[in-house]
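With one protein chain withheld, the remaining protein chains of the complex are depicted in position.
Coming up: chain A.
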Amino acid sequence: MFFLDIGVSLPGYVLCLLKEWHAVASWTWDAQDETCGICRMAFDGCCPDCKLPGDDCPLIWGVCNHAFHLHCILKWVNSQTSQAHCPMCRREWQFKG
């Protein structure tokens, strides 16, 4: 507070008191790829079944490090009769912990 007083008392100086700083940011999924390999929609968008991006339509990573929309990969996994494979690398699909 002492510092502030000095600042004010010096002629020719100005002191800015920030009341509020409202910033703007955009969020993005921290994935290597831009689009989902299944639905070809942007990760930052949502899968074709969803209306809202973000929390409502999350991404999921497999152990092979490929990411998909959760809804997309679930559909894929459920459609497979036996063990499901990653649509990208054909490795066995397992959700990354």
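Basically, a contact is a pair of C-beta atoms (placed from the backbone, for glycine too) under 8 Å apart; a residue touches a chain by one contact, two chains touch by 3 or more; residues count from 1.
Rule of thumb we're sticking to: contacts and distances are computed from a predicted model.
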| item | value |
| --- | --- |
| Protein name, per the UniProt record, of whichever chain is missing from view ("Probable electron transfer flavoprotein subunit beta", "Anaphase-promoting complex subunit 2", "Mannose-1-phosphate guanyltransferase" or "RING-type E3 ubiquitin transferase") | "Anaphase-promoting complex subunit 2" |
| Touching residues (missing chain, whole complex) on chain A | 4, 7-31, 42, 44-45, 51-55, 59, 61 |
